[in-house]
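Provided herewith is a single structure, encoded as structure tokens, for subsequent inquiry.
Of the protein chains in this complex, all but one are displayed in their positions.
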Amino acid sequence: MSFNRFGRVLNITTFGESHGPAIGCVIDGFPPGMAITPEEIREALMRRATGRSRHTSQRHEAEDVQILSGVFEGVTTGTPIALVIYNTDAKSKDYTEIAAQFRPGHADYTYHHKYGLRDWRGGGRSSARETAMRVAAGALASKYLDQKFGIRITAWLGQLGELTCDENFVPESIDDNPFFCPDPARVEDLENYMDALRKEGDSVGALVRASASGVPPGWGAPVYAKLDGDLAAAMMSINATKGVEIGAGFASVVQKGTEHRDEMTPDGFLGNQAGGVLGGISSGQPVTVAVAFKPTSSLRLPGRTVDTEGNPTEIVTTGRHDPCVGIRAVPIVEAMLALVLLDHFMLHRAQCGDVPPQTPRIE
Amino acid sequence: MSFNRFGRVLNITTFGESHGPAIGCVIDGFPPGMAITPEEIREALMRRATGRSRHTSQRHEAEDVQILSGVFEGVTTGTPIALVIYNTDAKSKDYTEIAAQFRPGHADYTYHHKYGLRDWRGGGRSSARETAMRVAAGALASKYLDQKFGIRITAWLGQLGELTCDENFVPESIDDNPFFCPDPARVEDLENYMDALRKEGDSVGALVRASASGVPPGWGAPVYAKLDGDLAAAMMSINATKGVEIGAGFASVVQKGTEHRDEMTPDGFLGNQAGGVLGGISSGQPVTVAVAFKPTSSLRLPGRTVDTEGNPTEIVTTGRHDPCVGIRAVPIVEAMLALVLLDHFMLHRAQCGDVPPQTPRIE
Amino acid sequence: MSFNRFGRVLNITTFGESHGPAIGCVIDGFPPGMAITPEEIREALMRRATGRSRHTSQRHEAEDVQILSGVFEGVTTGTPIALVIYNTDAKSKDYTEIAAQFRPGHADYTYHHKYGLRDWRGGGRSSARETAMRVAAGALASKYLDQKFGIRITAWLGQLGELTCDENFVPESIDDNPFFCPDPARVEDLENYMDALRKEGDSVGALVRASASGVPPGWGAPVYAKLDGDLAAAMMSINATKGVEIGAGFASVVQKGTEHRDEMTPDGFLGNQAGGVLGGISSGQPVTVAVAFKPTSSLRLPGRTVDTEGNPTEIVTTGRHDPCVGIRAVPIVEAMLALVLLDHFMLHRAQCGDVPPQTPRIE
Partner (left out) sequence: MSFNRFGRVLNITTFGESHGPAIGCVIDGFPPGMAITPEEIREALMRRATGRSRHTSQRHEAEDVQILSGVFEGVTTGTPIALVIYNTDAKSKDYTEIAAQFRPGHADYTYHHKYGLRDWRGGGRSSARETAMRVAAGALASKYLDQKFGIRITAWLGQLGELTCDENFVPESIDDNPFFCPDPARVEDLENYMDALRKEGDSVGALVRASASGVPPGWGAPVYAKLDGDLAAAMMSINATKGVEIGAGFASVVQKGTEHRDEMTPDGFLGNQAGGVLGGISSGQPVTVAVAFKPTSSLRLPGRTVDTEGNPTEIVTTGRHDPCVGIRAVPIVEAMLALVLLDHFMLHRAQCGDVPPQTPRIE
């Protein structure tokens, strides 16, 4: 029930502020016996890292992750795995001007009213810097799911502003460009769009899609621990998210039942409008999710706001920001999908065991 | 972390199958000292009840809710409030044919694979019958929020198939028609559409919108206990949900930052693209949510499927069903919104107290 | 984290007041596929029931338990199992005099200060009537543990006042007398003692001991989810408990390390001072617990107290009470031991699987 913890059986607690000494997480309940190195985690982190192209924030963090516990002789022991990354490129003075002002579209106003005080340096706890730890934890979950079940998780940029990116879907291309765009033919358009946007000083929203193949049927639970319910929470907990869809999503509003229900034959399902989840439980089909990201509110273009005394003022957000936060959200969505799946595997195993329940039962 | 429980501080555990002896819930942690009667709860239940018009399922349940505990001399005591409704109009024999078949688009297949057995009568635990208890619990939460904070929660049918329903928004009309449609001019269109659909034997999706006004700023938490994250989970846990939006939702994908950020003046926010949540914490603006419901898969029109032995077969779902489950989802969405808000009030109060934290602090 | 819920993976939520309409519980997360009948549960309940001898309260409850959900065709389905017992022999008028007075040694005073109001009939929620549901839930857990692992759980009266009861331990005798006394030679002493006590109008404390054999090694967790930590919480949550010991317990205060450490040989441990738990994890030896119960404070002998206005008064507790609550606690201790063990089996299985982790591991 806690505030900064995620997961039912596998628990991820993250900590840290954007410009504090460090960010980190504790992964509690991870299965014993999996090999993992800091290098593998760092590799995952670099996919999310800023400063890798001109299209993202120019903050350069080494992402030099340390494993403080829970791994012995290179293998997980079953005890809590603590990861920490010390912040090395925080420039808090960029933010001193906004200490007494509320940036519109940011959490400044709400933190102030909740806590009566706030760490205003770089957004403090509300910064997307926190998401690095999701990616770090997700790296462990992805490896486990891949090696134990052959589950493959892929996310990509589905749309950036008006530009759709996945009409032509070439999975291998996703990591070949700074946008996680699966359509190689779209990359130049994206570059031009982003260059213009940056010049303009504005930002734009984006759509991220993800799919997990190889998920066995039976993960999830009927009512409040639905697999899709937990996916929705996981995705909506990512900074700047405004919407989540499973399978057909909002398109199902205009569908007929005959169109939406995925009929079945001995060869399998004839469609996947469900997005791999029926009644909150995985069906064995790919689990598909789409997530809407709002445009960042950190803009060079001035905006009206008030200060902490309630006086009107105008604000210009300096600091280093992503003109489209949705781009770097791609590996974060992947990580959250992996974490939810591993958590649900473990939850399912708790109740039903490794092997699906069979007759004869306990009489 | 449990399977059938909802909420962080205020916990709702529901139980019951569609055609079992009873459905019920335990509301644990509800504040002491609020007057409540079974009649008030039943009134809320009747808004969700089937059989009230020809456009919903013709199952007639009395919804005769009993309060088994937690209320003394008409007032909540702070101990668990157990509610139970005995099922009186369950017709299980409608379902005997499907005991060994998987209805497409239903949870039959996934329950079978998860548990190795399933209660096939009326969908068992996967039936929307469970949602009656959400509405019952929501009745208590709504009353508390209303009387303590003046919070008003309203949900309505935003769209049914291609028919949008809230272009002309007359809140008083919502309860004047069987569709929870806020536009009186649209009601006849909806009736005609639904009559045709029923004749056809098909079903259709719908969009439900909801808004809560009067929510104080400061409810929610920064990362994994975000108010919007919990709303997403709550809504996605409702049967047949495929998508959830907060504020601008998926429209934010094509928005610019200057368009999306809600600027502020001493008179308040200049917009509510955020949907009343910034950084996971309420801003004092109305909290707005939209939820996509898929068309029900229980159709008279035959569909291809397999039986529990894996053989191909064709299925016709008899039983009594809603051609558009989204309609009756309106009071359920309201209830879930109320429950999440009350839970977050309590979570906030745990950490920050009744009165917002102020200087002087604890030195 | 909720108020009236027990367990980590397997969750038991109980509800009900002593003189309310009903008591009940929801067992959430129970494994699917186990046969269970109301009769089996009722049989367990009757061991705890009042009115079976002159040495316990003369309230006669039918304990006619109903299974409202989660069992289909006599077998658990994996969905929540709701149990309810309607109260039939509540005599609230016995209590009207104490509505405005605080019985010393009871929860009247603390409930009043916590909630600002209380259900004073028979102690309301603070009554040991609640423990019936622990026994009911425990019946399911015991059956599962027995049939899947051969775990046998036994509790008995270890001491009643100054009378020790297990110097001569004959397990078969435990259920042959109304005291759960394992020493047949002690039964007459107990009867005489209790008859005198009842005449006197006073009450007395007791010690209950329990042991679970057949628990596999590996259940439990290193730090805050220790098997013994959860046992301590489970036992201390029973009404009237004042102390809990594992293994050597308080005797270990005066032990030397050479005396306490249980040395090992290829044939097994050479002692069980540890009580079957090392570092919070089961060792494969019997798990042994002792629990101290205070004398009930419901006495015919008058006592000084104050009323709700703070005025001094004298109180005589009428109503029907146990002169030694520790006697009927025996099946409750058994039930809590079963519930903790099943919960920890499931928690362990979530992380480590059905089969102990082995090399080769995931590389």
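Per-chain numbering from 1; labels A, B and C assigned in written order.
One rule holds for everything that comes next: a residue touches a chain if its C-beta (ideal position, glycine included) is under 8 Å from a C-beta of that chain, and two chains touch if they have at least 3 such contacts.
Here the structure is a predicted model, which means the values were calculated and not measured.
**Q** Which shown chains does the chain we cannot see touch?
**A** Looking at the complete complex, the unshown chain comes into contact with A, B, C.
**Q** Identify the residue among B:95, B:111 or B:144 that touches the chain left out of the display.
**A** B:144
**Q** One chain is left out of this view; which of A:80, A:105, A:222 or A:323 touches it in the full complex?
**A** Among A:80, A:105, A:222 or A:323, only A:80 touches the chain that is not shown.
**Q** Out of C:21, C:38, C:178 or C:205, point to the residue that touches the absent chain in the complete complex.
**A** The one listed residue touching the chain not shown is C:205.
**Q** Even though one chain is hidden, which residues of subunit A still touch it in the full complex?
**A** Output for subunit A: 1-5, 7-9, 11, 13-17, 20-24, 26, 28-29, 32-33, 66-70, 72, 75, 77-82, 84, 114-119, 121, 124-125.
**Q** In the full complex, which bits of subunit B touch the chain not displayed? Write them out.
**A** Contacting residues on subunit B, toward the hidden partner: 1, 9, 29-35, 75, 78-79, 143-144, 147-148, 222, 346-347, 349-355, 357, 359, 361-363.
**Q** Touching the missing chain, which residues of subunit C?
**A** Answer for subunit C: residues 1-6, 8-9, 12, 14, 102, 104-107, 109-111, 113-117, 125-126, 130, 159, 161-162, 202-207, 217-226, 228-237, 239, 241-250, 252-266, 270, 273-275, 277-284, 292-299, 301, 303-306, 310-312, 326, 347-348, 351-352, 356-359, 361 touch the chain left out.
We take it that only the chains that are shown with their structure count from here on.
**Q** Roughly how far is subunit A from subunit B, going centre to centre by Cα mean, in whole Å?
**A** Computed value for the inter-centroid distance: 26 Å.
**Q** For subunit B and subunit C, let me know how many angstrom lie between their CA-based centres, rounded off.
**A** 37
**Q** Can you list the residues of subunit C that touch 2 or more other chains?
**A** Where subunit C meets two or more other chains at a single residue, that happens at 1-2, 9, 29, 32-33, 75, 78-79.
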